[in-house]
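To start, the structure itself, in structure tokens.
All protein chains but one are shown at their positions in the complex.
Then we have subunit A:
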Amino acid sequence: MEQITIALAKGRPAKSTIDLLEKTGEHFVDLHEDSRKLVFYNTDQSIKVIFVKALDVPTYVEKGAADIGIVGKDNIMESQADVYELLDLKIGKCKFSVAGRPEHPTKGNQKLTIATKYPNVAKKHFQKKGQTIETVKLNGSVELAPIIGLSDYIVDIVETGSTLKENGLVVLEDIENISTRLIVNKASFATKANEVQTFINQLKSAME
């Protein structure tokens, strides 16, 4: 058996992913979401788990540094990585939405300014609708942008909508549903077919 490497996203969704991994019957030494360690092994060292920044997971997998990645659909869409997307883990559910101030006037066919952490997703969505936009890439507190006039709207992930509400914004349009997905490197899928399939099946039965 060859060793397979799995890249996990650090941060919010890590806990539920770790729970799921434990349910597969593989035990990972020291693996919990508060650990400072970045590399973990299961008991027979056949699986290596690495922790990376969520947006980097698709990159690790696309380049073959990890065979498998477990990460939110939002990051897969933004990175536009060329990978296989094989499984919906049905955790971390939320959606991509366009939001803005309720009283903001629609500008007709004029160019819109969109503040977002996900410029690729925003561009793709508005391109489909035939609307030209300018994106402003922000790294946090995106809700602020329309309030202080930096942008017309925002494109962001929305879970409960309470952050939007507290800042006086409303969802104007939903773009796509998001959940945590399992992605696989295209070369690993061919060269490590058995190992990858075994792990996916373990995960599938753990979800039931």
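Keep this in mind: a residue touches a chain if its C-beta (ideal position, glycine included) is under 8 Å from a C-beta of that chain, and two chains touch if they have at least 3 such contacts; residues count from 1.
The criterion applied here is as follows: contacts and distances are computed from a predicted model.
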item: Which of "ATP phosphoribosyltransferase regulatory subunit", "Spermidine/putrescine transport system permease protein PotB", "Sugar ABC transporter ATP-binding protein" or "NADH-quinone oxidoreductase subunit NuoB" matches, in UniProt, the chain that is not displayed; value: "ATP phosphoribosyltransferase regulatory subunit"
item: Residue among A:11, A:64 or A:168 touching the omitted chain; value: A:64
item: Touch list for subunit A against the chain that is not drawn; value: 2, 61-65, 82-88, 128, 181, 185-187, 190-193
